[in-house]
Structure formats: C-alpha cells, structure tokens
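Could you have a look at this structure, given as structure tokens, before my questions?
All protein chains but one are shown at their positions in the complex.
On to chain A.
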C-alpha cells in the first residue's frame, strides 16, 4: 500500500489528536462553554463520589476530568490513586500535565503531524522534544547559561544510549492486570524516582507545598493548564518554556511508551529514528525541525473547539491517562510496558534481547536484568521451615490412612474388583468408564473395562494383565485409602513385593469359579498370602470373587472360606484378622452395595467397603530416622526435573531437608514435597510421598534406593545373615534379593543353622545341607553390589521365578 493511501486512510481523529496537542499552549482560550459546563458538572459529580472527607482541589479534579474526558469513574480512580501516592510525585505529575496533554499522542500520529502540526501551533519547544538527541534543540528552550540543574544529569545519560527496542502500546496502570514482573519493576522504579525526587526537593529546601502550588517557578511551576481556564496565552507559553527542564525526563518516559520507538533499538543516531510501528506505518525518517507542510497548516491552523472533544474521545487518546500515571511512576516501568506490549501483540522481540534502557538509567537495566532473571533462572532456593513435623502431624488431625495391597492369583479379578470399587465410589466417573468400555470392546476385551481403571499401561491393556502396581486413592468418611493393585502373574511378583511392602493390610481376591479356585490355590494365591505375611501384613480381607458365576452358591463360598482360612492360619495369620466376603467384581455385588441377586440373600454380612473401613489405624515410627525406599524415579514436571516417589517407612521429612540417597551416598535437597499428590511442607511415616529433589543427578538414583538423613544413613552391605522361612528348598544357590522395590542378584553362600520353628533356637547337630520348605533357618547371603539393609529389614529371596524364602535381616 502506498504511503499516500495510508495517509489518506488515516483516522481523522488521530490527526486532530495531534492538533489539539499543538493547540495546547492556547487551549485555555479555546475551551468552550460547553466544556466548562461539562467540567463543572463533572467536578460536582467527582466531589460527590469522593465525598467531603477528601480534600482535593477543584482544579485537580477539573484537570483530571479534562484528561479523562469527563469520565467520572476514571477521574475518581485517578485522584484516589494520587492521594494514596505521596504528595511529591503527585505534584510533579501535575506540572507535567500541561505539556503532557499533547505529548503522548504526538508520536503516535502520522508523520505529517510531526512535521507540521507541532510547529504551527507551538513554538520550538515541541520540536525540541521531537528530536531528542539534537543538542541544539534540546537546549533551545532553555535560557542561555541558565540550564536547570536537573537537566544536566539527563543529558549525560540519555542521548548516549541507544533506545531500547520497546514495543509500543501504552501501559495501563489503572486496573489493567499487570504481570508480577511488571509490578515489581514498576515498584522499583517508583521507589527510585521517589528517592531522586525527594533528594531534589531537599536541595531546594523550600517548603514543598509552597513550591508546588505557588506561582510559576523555574523548576516546579504549578501547571494544571486545563483547569486554569482563561490563562492567557502568554502565561502558558511561559509555562511551557519553564517547563522544558521537566519535560525532558518526561519525554523519555513518553518515548518509552510510544509504539514507534520500540523498534529502533539498534539505532544510536541522534535523530529520532522512527520505524514502522505495527500500528502506524511511518516513513523511517522524521525531521522534526522541518517546517509545517501546507496541508498541515491548513488543517491545524485554525482548529475548532468543538472538534477537540471528538478528538479526545478517540480510542487512542483514551490511552493517554495511562501516561500520566506513568509519569507519576506509579504505573509500570518502561520494561513492563514492553512486556505488556509483547504479551498483547504476539511474537516480538524478547525482553532479554533488549539493550539497556537509557531513560530509566541503571534502574532500567536492573529491571531488565531482574526480569530476565525472573523469567529464566529459577533459583533453587529451598528454605527449610524447621517444622516440628511430628507436632504438625498431630495438629493436622489426619484421617485414618491405610494402604492396602490387593493380591491373588492371576485373573482372579483383582483389578476389576478395584475398578468397580472406585467406580461405585465415584472416584472414576461414568464418562471415563464408558470410554474404557468402548476401547476395551474395540480390542475384544469388553470385560476388562473396569480393570482399565487401574491398568493404565499400554501393554497391560493389550494383554489384559496387570504388570505393575497401580496406586489409587479413595476416601470414605472415616479413612483415606490407597489401593495398591498388585499383579497376579508370577512373572511380576517382584512388583507385587514392591506393593506389598507398602501395605498395611491386604485384600486377597479369590476366584470362586469352578477350577480356578483350585488352580489359584496352587498358584499365586498361596504365594502372595505368604509373601504379604512375611512382609508384616497382619490383617487380610478375603474377597471371594466371581461368585455370580456359581450362582452365589453358599456351599462354594463356605468351602473356599474353610480352605483359605485353614491355610492362612497355618501361614501365621490370626483367625480374628481374617474376614471373608462373597462378591462379584464385574457386577459390583457386595462391593459398595449389598448384593442384589436373590441367590445371594444368604449373606448378611457387610460389603467389602465396610470391611476395609474397619481396619485399625497403624502406628507409625515418626521419630525414627527417615527411611524411604524409592519406588519410582521420574520427571515430576518442568519445575521438578527429578522426583522420586515412595512411602515413608519411618521418620519424617520436610521441604529443605538434606537427604542422603543410599547406596550411592549422594546428598540431595528436597525442594518440593507431595503427599498423596498434594503439595505439602512435610510428610511423616506411612504417607505416600513424592519428593522433588535438587542437587542430585538422576544417574545416582535407582528404584530400591533408600532415602535417609545424613546423620543416620542406612548401612549398605554385601553380605548379611537372614533368618529365613523357606518356601522352597534352599541350598547354597543363586537368588535374587528383594526388599520393596529393591532387587539385587545374590547368592545364598552358607546355610548357617537350622532353627527350631517354635523357639527360634538353632537345632543342634549337623550343619544343614538343605533347607526344606516350611522350615526356618539362618543363612548367609551375599550380593554383588552393596544394598541398603538394616537389621530387622524384611527381605524376600527368589530364584528361578519362585520365592524360595522370606526373612529378617540379622
């Protein structure tokens, strides 16, 4: 598009905008009667709103009204904002208003304005600020040899620096949401300015108010030009001239906001090098000293008062009040303006790339540096709060929390049962389940939909088998539960061990359908039960599942109960810690609600959920040294590149703690902490936590590692004696040592002694050459690499895919 067209297409409002800027010096005369009327009415309304308690001079109100185009609300906002600020900035701001009225707009307008409008109406004063780096222009408004002191400093700083690549857009200080960063920078800036101003005032040493209010003075003329209606032209001209010293800083601020100034960051030329602002395309060069064009003279030569108002109502002008506040330094700093502009205008330069901002001087640089720092570098500054975690825990009056592991033979319906439980408790919504159902149907496993609630793995779903422990939370009125859904398949028993090691009690799921119970009993039903028992689980709820397939036969249920009960008591469970419930996971009978099948009416006991709730709270070793077996290592998110999850076995932990990861012996800092997926400042034994670690590398972490306090690290051993209950024959042999998630290859190197099952004393006589299943013995185990183990630690030994024994480390 040609520039001429562009110019033609220019908004008349904009043109006129400029014009009234130009007309500023003598606007007092031009203020129309209706304006006055409006001002008067507006002032009255503002007074109303402000109430009598607020002492603001009429002039101030009128002033503001004028700027806000009789928008009472804004005016009030502004005035109140002013009052909250200290007096000094308020006053300084006021002085600026006169010139200000025009200035913010001028640069926004088209080139013609620059060349023409200003010069027609105003004197050289305006051209001087239009070409900021021209020294001649700069001083043109000053009395010869009488350059105000404040300008000296500005000269030194300003012209030398390249303009920052600020994108335009005015900053809105009033009500517009600011970024934190912007607010921070603004606050800093304001502080600085205030300081500077205070200093200035101090040097002047005169009574501040006097100065500010009084007659026009060299430094601080009280120029509320609009309100001073009827001020003779000469007075105002004088005022502006006098004002020039002040104008300079103002100009720089203004330039920061003006859109066209954003781009020429690279240009260090003294001319105001303009560039294409996104909104208004301007020719790259503006020669402010050029005389007004004929066109402009015609246009701006005789402005009409009525036109002014229309001009003021243009959108562009509406932005102006912001610049006021800007000068007041209550608003965002130039940097914020940039940031904001970038946010609103889409992809532009990054603030990081901006050169230092001359107008704001050091503080500008600081602000930029700070903003850069804030944006890019997250200092891992972790403060320890030195909480007494045990006391905090007492205070928090936690709900009963219980972890339970769901065990049983493969395909007993563990996952489905738990899926049903979660579904019936509305932890999983209908929609999700429908989705699962649809997907499951698609791969021909419709009956697995409920299990998919827990089986999230791709492989798990494709194969219809749980592979790894699934952790899910749900709460009842009294207790918050964590489900650990264990895989039943024998290949994944190591995973099941990991889950069981975190459990307080167990739910044993038994497939009641014909044949499956029997095969399960031989298979993992027994092994799992023995495993959880040897890992310290005392209480077990037996869910006799799939009873719907045998028409809720009571005989079947009794038969199973009897057998399982006999087996479990022989395995060391107390009869009172066993509870049986007949149920059907697929249909949901006796899970949360009572069974609806009439065949099941014989069962009068509670459904599964009530049995779960009757679990007794577990006492936790809160005061012992911290022990947490790392269950999983993962990327916790952008903020937390390295996180570990697990359950606190003992002790407590809080943010900022330094911990040692064994066996790597590497220290780490806890920079964040989550308890049951909610961030927390501390955690205690028994809770499932995620620790976000800092100051450690992932290569030092392995699942199965133990997190301990540096003061009491766990010992790592390569050789240890275990008092073991043999599940299979044990000879000196290769085996894997499991402890929670930890598994390590090792060997039984020596059968130390056979122990008497009842008394625990070593059986006299010959050294054992073979430990038979079911007997207790003391064996020496060696592992290749050191593993963290403590006395009393519960280990499982496995070989050839079978558990050969479980025992206590001595």
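Assorted remarks:
Simple rule for what comes next: contacts are C-beta pairs under 8 Å (C-beta built on N, C-alpha and C of every residue); 3 or more make two chains touch, one makes a residue touch a chain; residues count from 1.
By our rule, contacts and distances are computed from a predicted model.
Per the UniProt record, the chain missing from the shown structure is "Protein DOM34 homolog", taken from the list "Ubiquitin-related modifier 1", "Conserved oligomeric Golgi complex subunit 1", "Protein DOM34 homolog" or "NEDD8-activating enzyme E1 regulatory subunit". In the complete assembly, the contact with the undisplayed chain comes from A:469, out of A:65, A:186 or A:469.
Of A:57, A:195 or A:772, it is A:772 that touches the chain left out of the display. Seen from chain A, the chain kept out of the figure touches residues 456-460, 463, 467-472, 489, 491-492, 494, 631-635, 645, 698, 701-703, 729, 731-734, 736, 743, 745, 747-750, 766-767, 769-770, 772, 798-802.
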